[in-house]
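My questions will all concern the structure given below.
Complex shown without one protein chain; remaining protein chains in place.
Right after this comes chain A.
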Amino acid sequence: MSRHRIVRTMDYNDEYDGYDDVYGHSVEDEHCISPTDAQQWLYDRARGQQSISAFLSKNKNIEEEDPDEEDEDASFEKARRDSESFQMPQLDEIEQAKLSSCVDEVRSVVGDAVSERRIVETSMKFDYDMQKILDEILNEETKKKPTKKTPSTPVLPVSAAKSSSKSAPTPPPKINLKEPRRGFEIASPKVPSSPVVSGRNTPVDGDDISRTPASLFKVSKEQAQRNARQLYEKERSDQKSHIHMIVIGHVDAGKSTLMGHLLFDTGNVSQRVMHKHEQESKKLGKQSFMYAWVLDETGEERARGITMDVGQSRIETTSKIVTLLDAPGHKDFIPNMISGATQADVALLVVDATRGEFESGFELGGQTREHAILVRSLGVNQLGVVINKLDTVGWSQERFTEIVAKLKSFLKQAGFKESDVTFTPCSGLTGENLTKKAQESALTSWYNGPHLLDVIDNFKIPERAIDRPLRMSVSDIYKGTGSGFCISGRVETGVLCLNDRVLVGASREQAQVKSITMDEFPHTSVFAGDQVSVTLAGVDINNVTVGCIICDPQTPIPVTLRFQARIIVFNVKVPITMGFPVLLHHQSLIEPAVVCKLAALIHKSTGEVVKKKPRVLGNNSCALVELETTRPICIERYADFKELGRIMLRVAGVTIAAGMVTKIR
């Protein structure tokens, strides 16, 4: 069986869990010892300059160390190792005799606490002057003691402390101290500077890390030490940047048709497929839907002629790879639209320019309004507005400016910056001003701005939080090809690599990433902002639900039933009181929740508390509330993870409030 394991990536901490309990192993078996390490326990006359009794006592010293004392400080360890690997300098006979007598002398005073090397070095430094040697060594020992109890202090500061402490009486020794030491090791012929020795004399970083895991879940060393930013530069610097764009708007504004046509014009849909769609839609008497069928694939969607779930596909522009998310416009499918919008960086708002249609979408309860507010509260701040179907009003400039004026004031209210909103006239069905400059004379007479593809290309790429711990929200679960099952979703923050261990959902089950695909191509690592599908092993498909969060085992996401949020109440028919049942939307998660406490009413702009414990929250108020769910959910504070700290409250098909999480209990 062991042959099948990938030994290279194996997590030894994990593998050896419970190893101690295995019956029949002797103690020695637990640690392998290199020959040089072993040497210290073997008395070798050829090497030994010390007496056998010194050797024995020294060895006793080593054995006495508490094997459980894992966090012994580095300086002490170094001292021990110094004596392990120490070889006597090559000296002539008289010197040798002087030295050994001196060492014996010192030993009788200081005992075994000081390493052989230390004594020899000091003796040589002070030219076998007993008094000075003892002073030096004992001083050093007392200085060292206080620092001894600070674990994981790297070696360097200690030696710096050493030098500063004794710098007053003997400034030069520090340099002297170093030079002979280095000389010994190189000069000593019997030690073929084995990797163990030289490696161990440097600060032992690798060991320290494996010893520190205070976290509950173990991960491989690789995963723990990964430098996300570097990896990102390595993998992605030569590629076009990714961006996710959601297409929103009122039902029948022409979102799917616009996107279908765009895909066709950019060559992402073959002529043959398009022809098929044309024929089939003609058969149903819905020829105008032929482009929409590119994205509306289920039979139900085609038969009814509306999008029901978010459709996904991608196009490449000159500087970007754009994932298009085609949201449904129908009121009943807003939950789907929200789950799509949580994955988006930018949004395209499609508006029907036909007389009466724009108005119906824009009035209270229309989706133009609700969608725009929703994406804004979900953190999308760049918006491209497409004034669609302008051909039905004869490319009238008046109509265009009228709609633009209305939308501008509304979008400003909703919180979009004017500089981040663009307006583009076009026609999704005829394809005017989509990928090529406008041809229609009625349009070109007054419009010479960019076409739609340019607008998309001009979106700015938002900052990706690659350095943060991994968080990925699951938006879909399905059986993949081959074994296991796939989840798809967006990596919100951090990096996900092949064979990483991750925690799934509120139950915090451990799973391992078996494969990662993005846009149907396998990848070894994906980064924040990517839309990926991941095959997981080690977790049951029934324990993963849409909306759960996958996170890094070292910094797991908080799991809670109750949290406090700061919400902004939209236009509501029924005011919010205590005990108000709502649907909580968080990423792709939809969970029933109850507003269990109205903590305070807050001033909208200043953030001051206007009233404590209000009875009721009316229209357009801003408040601190506490929400309680029936099942534990994964959620983050807005201050920690913007992406995961946003929530949305809906009741009876209407969005009543948006907010951010301020406190988790």
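Quick note on the criterion: a contact is a pair of C-beta atoms (placed from the backbone, for glycine too) under 8 Å apart; a residue touches a chain by one contact, two chains touch by 3 or more; residues count from 1.
Just so it is clear, contacts and distances are computed from a predicted model.
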- From the list "RING-type domain-containing protein", "Protein pelota homolog", "DNA replication complex GINS protein PSF2" or "Coiled-coil-helix-coiled-coil-helix domain-containing protein 1", give the UniProt name belonging to the chain omitted from this structure. "Protein pelota homolog"
- Item | Omitted-chain contact residue, chosen from A:Met308, A:Ile321, A:Ile461 or A:Met518 | A:Met308
- Message: Among A:Glu95, A:Asp332 or A:Glu402, exactly one should touch the missing chain; which is it?
- Response: A:Asp332
- With the full complex in mind, choose from A:Leu138, A:Ala414, A:Val559 or A:Met578 the residue touching the hidden chain. A:Met578
- It is residues of chain A that touch the chain not shown, namely 297-301, 304, 308-313, 330, 332-333, 335, 475-479, 488, 541, 544-546, 572-575, 577-581, 583, 590, 592, 594, 596-597, 612-613, 615-616, 618, 626, 650-654
